[in-house]
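Pasting a structure below so you can have a look.
The complex appears here without one of its protein chains, the remainder shown in place.
Naming follows writing order (A, B, C, D and E), and every chain is counted from residue 1.
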Amino acid sequence: MNNVAVRNIDRAEQKTVVALGELGVATVHEAQGRTGLLQPYMRPIYAGARIGGSAITVLLHPGDNWMLHVAVELARPGDIIVATVSAANSDGMFGDLLATSFRARGVIGLVIDAGCRDVKDLTEMRFPVWSRAVSAKGTVKATVGSVNVPIVCAGMLIAPGDTIVADDDGVVVVSRRNADQVLASSQKRLANEEQKRARLAAGELGLDLYKMREPLAKAGLVYYDRLSDVKE
Amino acid sequence: MNNVAVRNIDRAEQKTVVALGELGVATVHEAQGRTGLLQPYMRPIYAGARIGGSAITVLLHPGDNWMLHVAVELARPGDIIVATVSAANSDGMFGDLLATSFRARGVIGLVIDAGCRDVKDLTEMRFPVWSRAVSAKGTVKATVGSVNVPIVCAGMLIAPGDTIVADDDGVVVVSRRNADQVLASSQKRLANEEQKRARLAAGELGLDLYKMREPLAKAGLVYYDRLSDVKE
Amino acid sequence: MNNVAVRNIDRAEQKTVVALGELGVATVHEAQGRTGLLQPYMRPIYAGARIGGSAITVLLHPGDNWMLHVAVELARPGDIIVATVSAANSDGMFGDLLATSFRARGVIGLVIDAGCRDVKDLTEMRFPVWSRAVSAKGTVKATVGSVNVPIVCAGMLIAPGDTIVADDDGVVVVSRRNADQVLASSQKRLANEEQKRARLAAGELGLDLYKMREPLAKAGLVYYDRLSDVKE
Amino acid sequence: MNNVAVRNIDRAEQKTVVALGELGVATVHEAQGRTGLLQPYMRPIYAGARIGGSAITVLLHPGDNWMLHVAVELARPGDIIVATVSAANSDGMFGDLLATSFRARGVIGLVIDAGCRDVKDLTEMRFPVWSRAVSAKGTVKATVGSVNVPIVCAGMLIAPGDTIVADDDGVVVVSRRNADQVLASSQKRLANEEQKRARLAAGELGLDLYKMREPLAKAGLVYYDRLSDVKE
Amino acid sequence: MNNVAVRNIDRAEQKTVVALGELGVATVHEAQGRTGLLQPYMRPIYAGARIGGSAITVLLHPGDNWMLHVAVELARPGDIIVATVSAANSDGMFGDLLATSFRARGVIGLVIDAGCRDVKDLTEMRFPVWSRAVSAKGTVKATVGSVNVPIVCAGMLIAPGDTIVADDDGVVVVSRRNADQVLASSQKRLANEEQKRARLAAGELGLDLYKMREPLAKAGLVYYDRLSDVKE
Partner (left out) sequence: MNNVAVRNIDRAEQKTVVALGELGVATVHEAQGRTGLLQPYMRPIYAGARIGGSAITVLLHPGDNWMLHVAVELARPGDIIVATVSAANSDGMFGDLLATSFRARGVIGLVIDAGCRDVKDLTEMRFPVWSRAVSAKGTVKATVGSVNVPIVCAGMLIAPGDTIVADDDGVVVVSRRNADQVLASSQKRLANEEQKRARLAAGELGLDLYKMREPLAKAGLVYYDRLSDVKE
């Protein structure tokens, strides 16, 4: 595929996307069958952010952040820019000037399989970034890539318009077609967890709450009073 | 050894364990002859926690956190759960539900040579975890491991009941039999450090405080006024 | 070269050094033509510090921090100690006692291609350290190295007296001879950025601000309305 | 997507696939515009193999190689099995028994983003494998994955039926639709290289052969007779 | 524990040890329930060696190989020296002179969680070493460790006298008490594999040989004729 920028993409409904963002990565990842998680080397530059948005996808080349400027024009308020590089690279592709531009256009965060810089300023701005590295290494604007084409980012295939959820636990992608269904499952899961949390907080054991004692015995777990009682 | 759970273990005296926890990892590690430190890839999920407790040891299998439920029943208030996995694995084996259960039963922290998730919630709860990774990757409850058997965790042999100290510097294990002796050495070391700290804060040099000038000269250090004076 | 300690070194003017420190790593690194950056594995032990100082260079050996004591005597207020090790090593070479001594003599920070410990205390003291690891692993004082000789630290050649700037983005070195010129370039760059920031914050796109639309088209970027319009 | 096995896939023409295999990874990768290369951590278990085949894609789960048995039935002679795992895993998913089965059915190699074992036997059989690790760690057959669905393997998106070329330089994927065109470009490139090789072997410099002297001067390269002549 | 050297250790019977060595790592590891494997970063310095022997265990300190000289005196012909270091270290602790000494005393190989050097000479001598690194970095003889105490090597607990098997797939440890039983299981497994190998070589599928078709369907695998038939 040549170097293209695609203007219009389909997204999940914005209220669904926002709701998924509030639920967080672990819940959403579980609710869609433990899939969609980007590699755990993708870390937030500061603790505490949690966002959900539709992906504007970007394919960059090493040491070159030109296409981030193309991407921001194609984003709508509430979108997340998701960028990958054609080869492993930790250069600082994004800093406070671009963040200022992103914010002015309503972009709410960046997921980038490369480096990020100006993290002190970004932290003060509360503009969240998930990246593989922090590096002050600057970049050029010389080689064209693509915007809004399917990309592989941190090991996951991400299509433009897919729903992205990111927080302190990492980043998960939900196919935009499945967003409503995953939201329903997530909410059900959350409700279910609330009940469990109360019982566990009261001192009830998971062994009893989840009725694990019999399955554990069947699976071969044997209790001993003392380590010295165990026959090798 | 088969899959076993051992109900009763010996611990060092709780007041010794608590006192070691207050001294911190660096002091305790030094006081026992620079041994017992887990690999430095074991990092706290948030800064500032410092704990001491007796180890409930857990052997898990990749992608399976079942035995953590078995472990919590066998813990006493003040204990620390210390878990390892039979193969390298960064899955998110522990989250806020389990932390709720752990806390309800008096467990004060987790050391796990695998991943951890829900770190935003765990941070708000102030439930400290030292792990090799943060990952939202969920786990199953299908394969049985063991509780309260000797394990290797992050490169160290840990027996059930051993004393664990963990803080921002990492994690150290003290054999429960040596806990009193290591405490005594640690306290002596600390007292000694206080005097040194005062003298150093007053501007005295380590060179003089530790009487290093003569040994340095004997060991071959030569002073020059300028770099250009040095003969190659 | 034998084991030497050099007493007198040339530095850039202190006001230049301080001014570079206030500008931060990303700006200074760009202003000197994207050079001088240490490897991005050098990370601060806590967020938010930003310093500039002249380098007292130290060559250590694995597991041995003896020469840090030699270095502090040769430092002037405002200096930064920059230490490397003759082989890869993550031992905790520096802790709160040495920090107390460094501070008493006016040293404002440490850059060390090895480990650091007592990070809880150092954070409370606000004594900033950039290191490759956090580790409680103690060290001995048995082998002599050198102070104020040229060293390679985290991939960069650093001469004694060179200007060091460090913040959340990493560490950059500026040759002391170039410090004034780099300061001038940095300040010019900063002024230029202020104007851009205001325009970007107002919603102007980088595409227009930097006049990128024509170069992008020349470089082969093609816009499509929909992904399905793209011919493979 | 649920767990599926797809029986029929489209492939590029076998003679094209074989011809690409003979050209090798570096040539093919260049001929398709420097794209399609899997991460360089994918290494051959022995030196010297070079193959081309159509991909039977497999999605596995950590510690479980069940789907490799499903895959081999769906392969045709000359195919290459390309497997990925749903989470990072280095277990030894493939050994000499499976290789015997693969060879009996005409499969000519394996590309797997996980571990491989029995490498002594595989080397003696000359059954080539490209993997991320060598590990004797055994696997189970308990969790179902998929065969012949699009996968991400070592950072690249691979569709069933895509052409795979693998040799000592790594692994490259060519979309089956582009195989003929990439073959033509590769052959042209190769012919061109032959001429260059002869001239270079005769001592002609690349500077002259590629007419680089003027562009280098324009780009700012300055020649000096001695290092001491260079002004800083 | 202080620094000790233990003269006499118990071993499994030598013919059992030799027989396990001939079976190889993958078979032995499977036969003892997929346990005992050292981390896969332990790699042979040349391909093709396969050995079995009883462990003389050694605890070294970084940059210091003194205890290897103590160990060789305590070894019997047929033993394997197994060494670990008290902190991560890749120094070249072993070379051709020590290999000459080891061979003269009947030691048949070395497993070392550190570096190795003179690999060209060791390869010519056919003295096999499994190490975490190759490095020419020399070591000193200054700090005392221990010989024939339990150690943790590459993540595994190894007692003196345990049986070690090493080949191109890595290194596995068998408790000396279990050696006979693991040998019996290994041989049974091997016999079983021979039959399977013949059937697989004849083109029978694992799906039929292992009767997997029904379990796969029960576990939810669905076959489709074409990828386009799959409903998302």
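By definition in this document, a contact is a pair of C-beta atoms (placed from the backbone, for glycine too) under 8 Å apart; a residue touches a chain by one contact, two chains touch by 3 or more.
Everything numeric in this text was worked out from a predicted model, so none of it was measured.
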{"item": "Residue of E:Gly92, E:Gly109 or E:Gly155 touching the missing chain in the full complex", "value": "E:Gly92"}
{"item": "Full-complex contact with the absent chain, from A:Thr57, A:Ser90 or A:Ser131", "value": "A:Ser90"}
{"item": "Sole contact to the chain not displayed, among E:Gly36, E:Gly115 or E:Pro128", "value": "E:Gly115"}
{"item": "Contact footprint on chain A, counting only the chain that is left out", "value": "62-63, 87-91, 137"}
{"item": "Hidden partner interface residues of chain D, rising order", "value": "24-26, 29-30, 34, 37, 40, 43, 47-48, 50, 167-170, 172, 193, 196-197, 200-203, 205-207, 210, 212, 216, 219-227, 229-230, 232"}
{"item": "Residue numbers in chain C that touch the chain omitted from display", "value": "34-35, 39, 86, 88, 150, 152, 155-157"}
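By definition in this document, only the chains that are shown with their structure count from here on.
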{"item": "Count of contact steps on the shortest path from chain C to chain E", "value": "1"}
{"item": "Where chain D and chain E are represented by their mean Cα positions, the distance between them in whole Å", "value": "30"}
{"item": "Chain centre separation (chain B, chain D; CA means) in Å", "value": "43"}
{"item": "For chain B, residues contacting two or more additional chains", "value": "34, 88, 90, 137"}
